[in-house]
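Just dropping this structure here.
Of the protein chains in this complex, one is absent; all others appear in place.
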Amino acid sequence: MQRYSALSIFHRGLSGHESWRPQWRRAAPKAAYDAVIVGGGGHGLGTAYYLASVHGLTNIAVLEKGWVGGGNTGRNTTIIRSNYLFDESAALYNHALKLWEDLSQVLNYNVMYSARGVMMLAHNVHDVQVAKRHIHANRCNGVDNEWLTPEQAKEFCPPLNISDNIRYPVLGAALQRRGGTARHDAVAWGYARAADALGVDIIENCEVTGFRKDAHGAIEAVETSRGLITTRKVGVVAAGNTSAVMRLADVRLPLESFPLQALVSEPVKPAFPCVVMSNTIHAYISQSDKGELVIGAGTDAYTSYTQRGGLHINTHTLDAICELFPMFRRMQMLRNWGGIVDVTPDRSPIIAKTPVKGLYVNCGWGTGGFKATPGSAHVFAHTIANDEPHPINAPFNIERFRDGFLIDEAAAAAVAH
Amino acid sequence: MSAFRTATGGRIDRSRVIEFEFDGVRYTGLAGDTLASALLANGVHLMGRSFKYHRPRGVLGAGAEEPNALVGVWRDEARYTPNLRATTVELYAGLKAESQNRSPSLTVDKGSVNSLLSPFIPAGFYYKTFMWPKGAWKSLYEPAIREAAGLGRAPRLADPDRYGNRHAHCDVLVIGAGPAGIAAARAAAAAGASVILCDEQAEFGGSLLADPTAEIDGQPAAQWLAASLAELSAASRVTLLGRTTAFGYFPHNHVGLNQKLTDHLDKPAEGAIRERLWQVRASQVLIAQGAIERPLVFPGNDLPGILLASAARTYLNRYGVRVGEQIAVVTAHDAAYQTAFELKAAGAGIAVIADVRADVDAALLEQAAGLGITVRRAATVLGTTGKLRVTGLVLGSVSGEAVQAGDTIACDAVIMSGGFTPSVHLHSQSRGKLEWQPALGAFVPGEAAEATLSAGACRGVFGLAAVLNDGAAQGAAAATAAGHGAGVRTYQASEAARHGGGFLGALPQPGGKPGKKAFLDWQNDVTTRDIALAIREGFVSVEHVKRYTTNGMATDQGKTSNMNALALVAATLGKPIPECGLTTFRMPYTPVTFGSFAGYSRGDLFEPVRRTAIHDWAREHGAVFEDVGAWKRARYFPRGGEDMHEAVNRECIALRHGCGIFDASTLGKIEVVGPDAATFLERLYVNSWANLKVGRSRYGILCREDGFVYDDGVIARLAEDRFHVTTTTGGAARVYAFMEDYLQTEWQDLRVWLTSITEQYSVIAVQGPNARRVLEPLIEGVDLSATALPHMGVATGRILGVPMRLFRVSFTGELGFEVNVPADYGRAVWEAIFASGESHGIVPYGTEAMHVLRAEKGYIIVGQETDGTLTPDDAGLGWAIGRQKADFVGKRSLARASMQTADRKQLVGLRTVDPAVVLEEGAQIVDSPGQTPPMRLIGHVTSSYHSAVLGHSIALAVVRGGRARLGHTLYVPMPEGDIPVTVTSTVFYDADGARLHG
Partner (left out) sequence: MLQIQCPYCGVRPESEFAYGGEAHIARPTDPSTLNDDQWAEFLYMRTNTKGVHAERWRHARGCNRFFNALRDTTSDRFLAFYRTGEPRPVLAGGKP
């Protein structure tokens, strides 16, 4: 792997950057691998990287039906935080956050993790109760999250409107200072490059069309648009398309796929220092390094695989943003896009073994998967390598739905009484 | 008049001179100018700095495709808009614009050091560096990058302007009012279809506005245009929307239009709507967006003074502006010749026409020769000279693979044409397919996904006559498809310009190497070398190339850059263009103001507030309100400088010793009626209902099918077949939907009807030992005595002559009644009760006192004690479950083993060892002191108050295996230390219920 540094750029710049090599090889599928990852997004590429770097499995492949990082990895609003309520979630997301903190150095690829702070606004008494419950639980779990008064919130985020004569006044905010953003493409590319350097084959334009099982029902091969690949271990990390892929192996999952839209404004000089989220008003906003305001909200109401949604979702998102930040009314939307998010009944992910031996699944991240990328990949690699979950992802199994052990963050945030 | 303004011609109004400012310098322009045309008329080409290298940039285009000339327009401090394209900003008197992304000025910009560093900051350089030392990214590198990035500055003050929103339906929506769109609209209108015709520009006409010599049906095009528009505006079923951009194509032929109403005005009227969002649902959408000229890609192609040939023609013919005095033409397309000829005729010198093609139409060559214009064929451009303005064009010649260096042609402007790219944006947004047309070198609309047609240049039809006839034919087809049969008419037309040729990619350079600083994407500073680097580094998918180089990601979204970049990728990879694919077109077509999406939804109209009939009384009596769902609820009624705690303490004590009155109107209310009403509730709620007698009520619990508590409320049986169901305030709508769901889709056998009556009734809770005495004098037809109306009894009667449903219920633990009266009488009845209560010490109390009072009694609030993960038994409500029932919603889930375990979180009471300490709601609970993170958390505090009546703090909590821990000491770990607490019963006050039944 060519080392990346300011010096290497300077050095190669002197000769017109002619000597850079591909960041990862354009691999053709081999006939057999020790393990195959289906899905070349951040979670899948990261899984391959940790399988190779932590577990020594290097004869593995990542199969991507399109181009790597082209799914939700490249379509999200890049928010990173770990201030989740339940111990299981806090452990998982904080595991990820710790990995984020030195991911650029580990991968020798600048993923631009920026702990600019994630501030979640409370607009009513119920919001305050929920925020405080989170803060206390986080503190006891070793996750940073602090309460800010409206004045402190405004000091942290000067554009915030804290007057009390607006529809939803800001009564305070929960701030996670280690929360922030990262560069989404860089995460996919950084993992791809690092995995490739360890020998992992990254195979783009390769769609899985079927699974073959042996007499005992265990996975023995994957059928793809580029031929049959023999393998005993398959990890499916296909986000919105997980149901469709798993159906090929006759595994049903409690998932539904919804369109999630996001948008950016035209780039402007620094105007917004952190990430602000509001569950009551239902929108979130940050500013990218390029200067674009990055804005998102909820999903469309219905399941869909179209990667687009309705105009009314945008109008609702932006009326909320304009209400919180009325100086942004004259900003202009540059681009809107859609992804497909797979949602479980408790809105927490599944990172688990499946009823089919040798088949593992990592899905159900809903609208919040990006932040978990390194942690999810790390524990999923452990699960595949050992055929046993890591303690952190053990609660995120499929059986929890049957047994009633839901990890229901959304329900815990509940709705006003 | 400036040197660059022609003496005659154009569509500006030469009689109206307009003063404006750019970067603090005062200029004049003419009515009808854009900011760009007015600056060009003043000889100003330098209008901006590029994003990354801060290179000086002039205007490239004349319309929405402009990547360079971005300005901030300042009407006042609260009406500052960044990043507007000078080519689309209409001039108005007093307009103040400023250039962006430069410091201190456009001519001297510190940021231009980036251009010198450019060999060391190629595409994607930031992924390879800024990693050391760890942490420096956020503290050092990122802030510097952010400061350098961005374009204009964000507005700083709240925007005072208003924005509108309108929904519209039509048979045919025609997008684009050039010749194709106008012909289409005429055809559709003639067939009787309702038509909306929109165009982004101030003036309809499209290419006709810049073509003074064209003729249509024997008359000058301008005359035809005026007549056609007069005909359309006179047609009753035609709506013409100027300054209106169709920016987004959504499912089911739903199209978003942005109409600009005031930005062009000298002084918009106070309160005028600045922009309006039109949401149009059209039976047929006819796209006539035209085509956008491609620049040519050669070294130094970004100097100010270098622009698109079609833009130069627009500036000349529409605005009466010559873009230079000595103009060099570089082209691969015939149309640029006509522009050169017209510029020559208008008095500009044409230094050369350098044609990339070896074979050029003989007629064009002859015409050029006749005008004394030198034409170089098989030419290429090796570079340009100049710093803030182009001064020369370095030509080369191509022979086979070989490129020979040539001479430098002095010039003060270069106009270029690589041919035209059909604007397939909206067709593609609608998910229609695209087809590659090799002869045209362009993608054109293929199979449609919606009821969509395209006409004219946007589908690769060029030439005025062809475009008009295509428009007419497609317009008729659209009308026919929308149910209005139409005949097809044809037009005769002629124009001077020819349409042939085109070039994709980068002009050939010596040695086949990419030249230096040959720009593809002007704004984002993407060069041919960046594309080469991306491919070298393995980014071969066009989406990867785009993301790695940022080509096409600027505010113009690749309108001038995407096809050249794609061609370059294809050439480098040795693949045909269609095999390389195209990046996805996404809305908006051009940037759209946030405010226009928000529209009227702001302030009072942003999620309208719900208020009860008693709201105003509460406000008049000093209530402090809280938001609960969309409702405003009185939280407490402070008197004489009391803070919340003082007020709540007073309200609680007054109620427990006398009487309190509370507005409970926000509680959800659903009337369940029908012969099977009891059966319905029996199946739905966990409780038994069949045995509930008429005139009695019962506390009901509703679970989801997963067994977790969903809602609660008192349900009264008013008659055998009539129940009055109450829900939580926030749960009203969802419980109603939940009920309808089961009734309509699962239990169609039941004869039950549901009516939401939440807003029909005011609910006045009268609580406290004096409650009966307060109410008795006002009530007719109901015996309030404990024997006639015991706890949970229900009666109907009248209060002050108003029909009433009276519930003897209590959420305070005191003797209590809830008076339900039609909402119109709510305030009057409330005032009468209050007056009656004054001699009995009545106080109004709010939600906060209500919370304390119910917590003293251990009554839960769904959503506070429960959080979607608690079963009825967890919440201490196991007693309510109808055990003998075969089934109810959630029963099967409650039978799962995990729902029975002893270590489930269960509701308990907590007492702090120090009675003065009030726990914080949401605080966590552990079973041993001194833990450090991560602690073993066993529960949390759900409610916590100081009880004035009891003289100590009380709390409710959910704790793992909580009911088995009664009397145990647990700990609430706080930053200041552990707070010891004792687990108690959830009932802190009047445990035997004597007061309740009084």
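So that you can tell them apart, the chains are marked A and B in the order they are listed, and the count of residues begins at 1 in each.
Keep in mind that, in the parts below, contacts are C-beta pairs under 8 Å (C-beta built on N, C-alpha and C of every residue); 3 or more make two chains touch, one makes a residue touch a chain.
Because the structure is predicted, anything quoted here is derived from the model rather than measured.
Taking the complete complex into account, A:255 is the one of A:255, A:294, A:324 or A:411 that touches the chain left out. Remark: the omitted chain is touched by one listed residue; of A:98, A:312, A:335 or A:357 this is A:312.
Only one residue in the set B:399, B:748 or B:787 touches the chain that does not appear here, and it is B:748. Checked against the full complex, the one of B:13, B:407, B:705 or B:838 touching the unshown chain is B:705. Set against the missing chain, the residues A:66, A:169, A:298 or A:345 yield one that touches it, A:345.
On the side of subunit A, the interface with the absent chain consists of residues 241, 243-244, 252-257, 301-306, 310-312, 342, 345, 401-403, using the contact rule stated above. Across the interface with the omitted chain, subunit B contributes residues 250-254, 279, 281, 431, 449, 705-706, 737, 740-742, 744-746, 748, 886-887, 891-893, 895-896.
Just so we're on the same page, only the chains that are shown with their structure count from here on.
If you check the complex, the residues on subunit B that touch subunit A are 51, 79-83, 119-122, 125-132, 134, 137-138, 142-143, 145-147, 149-159, 161, 163, 165, 248, 250-251, 254, 256, 277, 279, 431, 529, 533, 536-541, 543-544, 547-548, 555, 557, 584, 586-588, 591-595, 597-599, 601-604, 606-607, 609, 626-629, 635, 706-708, 728-731, 861-864, 866-869, 893, 896-899, 920-924, 926, 931, 933-935, 937, 940, 973, 975.
Within the complex formed with subunit B, the subunit A residues making contact are 4-6, 8-10, 13-14, 16-18, 20-26, 66-67, 69-70, 74, 87, 91, 101-102, 104-105, 108-110, 112-116, 123-126, 129-137, 139-142, 161, 166-168, 180, 183, 185-186, 189-190, 204, 265-272, 287, 289-291, 306, 308, 310-311, 314-315, 317-323, 326-337, 345, 402-406, 408, 410-417.
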